[in-house]
Structure formats: structure tokens, C-alpha cells
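Yeah, one chain of the complex is gone here, protein chain that is, but the others are all in their spots.
Up next is subunit A:
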Amino acid sequence: MKEELTSKQEIRRKTIKAFVGFGVASLVPVGIWKWIKSSDRLDYLSAPLRKTLEFNEKLTSKLLSNSHLAPIFSKSQAERKVRFNGAVGLQFPLSEDYKIQVQSGENKFEVTINDLKTLPKQEIIFEFKCIEGWSQIQHWGGVRFVDFMNHYKIGQKDTENLFEYVAMETPDGLYYVGVDMPSAVHPQTILAYEMNGKPLLKKHGSPLRLIIPVKYGYKSLKRVGKISFSDERPKDYWASLGYDYFAGL
């Protein structure tokens, strides 16, 4: 460290200058704080923060590809008591003639669980991750979403391109999610009708739910009522309450 002889005046001048500079600089974080707090809200979240989440999505979704698989576990590691954490959209009794409504462009039709069971079954045992911070190894079985799309020839905007988003909602329309297409066609994304080798329980989304390991659990919609495709971001229950839309892991 360097020593120096300096006049008292010079010390005084330097000290005042430094403190004034420090005071002025301290206003910067206060200003940023106030700016973020007073900015318009985009789905319950201050615009600069929402924009940053979208930036994070753009940056990290470049890393996502079908080669990034969620780690897989063995059956013996799967939790027997699967945690239950959300009942929005499950309140009403399911109608007798429950069918899943599908819409892709002009193509509109209905499918039953039995229709889906004719497609190849895919099982997955992975660590389910809730945005709250807990996680659990769970065992699900159903049909790959990409197989479902290919079988019914849906999701295609034209001969070359897929739609950009998949929208799903419960039969009562009270819970709904939007998922970007690369995540929807990820090989581990399934429409599940089984949990631990048995038909789904009501609280876990019977008769059919989405299981999408590359996202936080709130995207894994229970009790699928409608499936549709679009290029516009579909509405999303939790994203509209201030959470990240992408929710990718």
C-alpha cells in the first residue's frame, strides 16, 4: 500500500468528494428499486422483471433440446405416497361421457382414454419438481405427447412447421396451461393415465393428465379436458399470477 504526504486541505477535499460521490451513487440502487416497483405490471409482475424472465427463457431454452433428458430412476426409488398439491379444475364431478376435445387448426375431434391406450405406452420415473421447492421421484405411465400428435396428425401448422404452443385446460376451464412446442414434443412429455402402474387417482388428475418433466409441476395439468395448438402464447394459470411462463428446468 502506498503512503503519501498530503495537505490537510487536500485530504478534506478528497474526503468530501468521496462521500458526495458515495451518496449520489447510493441513489442508483434506490432509483432502480423504485423504477421496478412503479413499472406497469405484466401479469402481476413488474415489466422489467417479466422482461428479464423472458430473456432468461430465450437464453436457456437455446440449451434445451430433445437430447437433454430428465434423469431417470428405478421403480424401487419411486414414491408410493405421491404428493398432492393442487385441486384447481378438479372440483366438479366428471361427466359420464368424458372425452378429450382436440383442436388443431381446422381439425376438431374428440378422443377417449381407450383410444389413447391403443397407442404405445411409455413409462417414466423421474424427479417431479414443484416450483415451491420440493421434489419427489414419481412413476407415471401413458402415451408420449409426440406419439399422440403424430398418430392423429395434429400440431402441424403446414407441411413444414409445427404450431409454436400447445394449450391445455381442464373440462371446467378453471385451470389451464400453455407449453412451448419443443417442450411438448420432448420425448419424456406424456399424457399420463397411470401412476405407480395403476389408473390415476382423482386428486392426481384422473382420467388423464399431462406429465412434463422438463417443466415445474404447475405445467403438468391434471384432468385434461381440451388440447389445442396455436402460435399465440396460450393463457397460463400461474403465469398470469406472476410466475414465469416458461417454467423450464
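Methods note: contacts are C-beta pairs under 8 Å (C-beta built on N, C-alpha and C of every residue); 3 or more make two chains touch, one makes a residue touch a chain; residues count from 1.
The rule is simple: contacts and distances are computed from a predicted model.
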Select, from "Transport permease protein", "Thiosulfate reductase cytochrome b subunit", "Sulfite dehydrogenase" or "NADH-quinone oxidoreductase subunit M", the UniProt-recorded name of the complex's unshown chain.
"Thiosulfate reductase cytochrome b subunit"
Among A:89, A:142 or A:213, exactly one should touch the missing chain; which is it?
A:213
With the missing chain put back, one of A:34, A:68 or A:202 would touch it. Which one?
A:68
Spell out the interface residues on subunit A facing the chain that's missing from view.
1-8, 11, 14-15, 18-19, 22, 25, 29, 44-46, 48-50, 52-53, 56, 60, 63-64, 68-71, 127, 129-135, 213-214, 238, 241-244, 248-249
